[in-house]
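Read through the structure below, which is laid out as structure tokens, and then see the notes.
Shown here: the complex without one of its protein chains, the others still in place.
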Amino acid sequence: MRFAYPGGVEVYPEPGLTLTLGSGVTALVGENGAGKTTLTKLLIGLLRPSAGSVTVAGLEVAKITVAAMARTVGYSFQNPDDQLFERTVQAEVSFGPRVLRRSAEGIERGVAWALRACGLEGKEDVHPHDLGLSERKWVAIASALAGEPAVVVLDEPTLGQDYPSRERLRSLVRELDDRGRSVLVVTHDMDFVGEACPTAVVLSHGRVRYSGPTSKAFADHSVIQEAGLEPPHVDSLARMLGLSECVSEADFLSAWRR
Amino acid sequence: MALSSTSLVFENVSYAYEEAAREAVSDISLSIAVGEWVGVTGPTNAGKSTLCLLAMGLAPHFFGGRLKGRVVVLEKDSRELSVIQRSAEVGLLFQNPFTQISGARERVDDEVGFGPECHGVSRLEVAARVEEAMALVGISQLAARHPMDLSGGQLQRLALAGLLAMRPKLLLLDEPTSQLDPAGTAAIFDVLAGLHASGITIVMVEHRLETLCELCPRVVAMVAGRIIADGPPDDVFNREAVQLRVGSPVFTRLAREAGLSPPWPVRLRDATAVFGRRLA
Partner (left out) sequence: MAGGLSLYAEGKSLLHRAHPLTKGALTLSAIAIAFIAPSIGWVLGIGVILLVLVTAAGVLRRLLAVAAAILLPITLLLLAVQGFANANNRTVAFALGPIVYYREGLAIAALAALRIACLVCATFLFSFTTRPADISEALMQRGLSTRMGYVVQSALQIIPQTLDMAGRIQDAQRARGLETEGSLPRRARAYLPLMLPLVLSSLVATQERAMALEVRGFGLPVKRVARFEFADSPLQRVLRWVLIGAVPAAIAARLAGWR
């Protein structure tokens, strides 16, 4: 797969490399400008590859309009204010499934679930712009989930979120996984990667530098350095104590108890 | 200035935005000495950003609303000085770097020089400050680019450079690295450490508690407009109220879960020592 922006910035995974994102929860990490957003835009067809092809859930992206891809991929953008326009949270969250012409009961089920999973119950009738930035972000995430898409892309979901909000994100991602969805999380938050994402893809200068279990993603120091990453705090502590491959708090505690 | 002089003082400050049902901050008292580096944290709607706006004088100036109590910035009552007058000595970095750029300049270096130019700084001096500020935050290679062409992370560095070029004595930073990758974040915090060492006062809003504990000798924890704890990070995050309502750094949580006895560590260094002792 190869892709070039019209302006010329090229994102080129290593020649011949096929990046396969399986089901489950995958973190997409890398330095500013590594090509993370480009990759996610390719997934939904907002950008077209200049060579190679992108296939999502069996659909060749190039052959389908972006709006039609939205049936399969729920995409939550970094800045919620780029999309919010309805007068109530309820209307905003149900906008996607409505334009996708889902059935009435499908819409109701999806919206109710999304509102609950995003902690927006009781706020259905509030004007989205009367909410704080963090809650507006949750409205945007709920909007991406309400159509019950098979693939969910979350761009920087933890940005500006406080601790309870991050905990909610963790459980949301777990629930999506339990429901058999594929989740791709673009983030700079390595603690969140360690806690919530079993697999990780490390991108640097447009190339895939690592793709595999998160527990091993921070082992190669040169990759970490090139991609501007830092290991999760738990990992740093575990290393100092001579414990290995602890990227989540649960990993650490079980290793500690042993 | 004597060491004991203050940089920022809040005396029983309460403030409500216009038409807001409740106060954004309630009865806040806080005294920050010259040269301190204070981290401010707390959940959403704690009043952290409002604290910055009040210190800069943007609230109530821009937002209207009711202000009770006294805000004293660099030993002057905030009511006596306009935001513009204060801008020579106090800098505020907004959460959103996009709106911090002037929107009137076509090159990154010209953008950095915007503030000093507004203050009538001589052309030579502006050029020197621009070069220095760009080098500090690591954007020298972007000098000829158009500000609108930059990514979020680059914009955040640009916004900070624009403030540093003003040579402020007090820096108010609202999540200064939210858009940056971990390496970029570390680089900016190095810059802040350097500024702190040179005697500049820094008040920084930050959600990442581990970072906060690592960097700031003093932490202010806010919840729903009130300060619930204020002190060294070890004290603040060993309080139950803070752990419950603000959260804890990873190391504190791990020590608690592992059944170690309090006080729990808040930094990597201390956690290594505490856990290491148990291992030995």
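By written order: A and B. Residues from 1 in each chain.
Quick note on the criterion: a contact is a pair of C-beta atoms (placed from the backbone, for glycine too) under 8 Å apart; a residue touches a chain by one contact, two chains touch by 3 or more.
No experiment lies behind these values; they were computed from the predicted model shown.
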Task: Would you indicate which residue among B:S29, B:S122 or B:S151 is in contact with the undisplayed chain?
output: B:S122
Message: I'm checking contacts with the chain that's been left out. Which of B:A88, B:A128, B:A224 or B:A258 qualifies?
response: B:A88
Statement: Where subunit B meets the chain that is not shown, the residues are 56, 58, 62, 82-85, 87-88, 91-92, 94, 96, 98-107, 110, 113-115, 117-123, 126, 144-146, 148-149, 162-163, 166
Subunit A residues that touch the omitted chain in the full complex: 7, 41, 44, 46, 65-71, 73, 75, 77, 79, 81-85, 95-96, 99-100, 129, 143-144, 147
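The working rule: only the chains that are shown with their structure count from here on.
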Task: Take the average of all CA coordinates in subunit A, do the same for subunit B, and state the distance between these two points in whole angstrom.
output: 28
Message: So in the complex, the part of subunit A that touches subunit B is made up of which residues?
response: 30-33, 78, 132-135, 159-165, 188, 190-191, 225, 227-230, 232-234, 236-237, 240-241, 249, 252-253, 256-257
Statement: Within the complex, subunit A is touched by subunit B residues 42-45, 95, 151-154, 175, 178-186, 207, 209-210, 246-247, 249-251, 253-254, 257-258, 268, 271-272, 275-276, 279
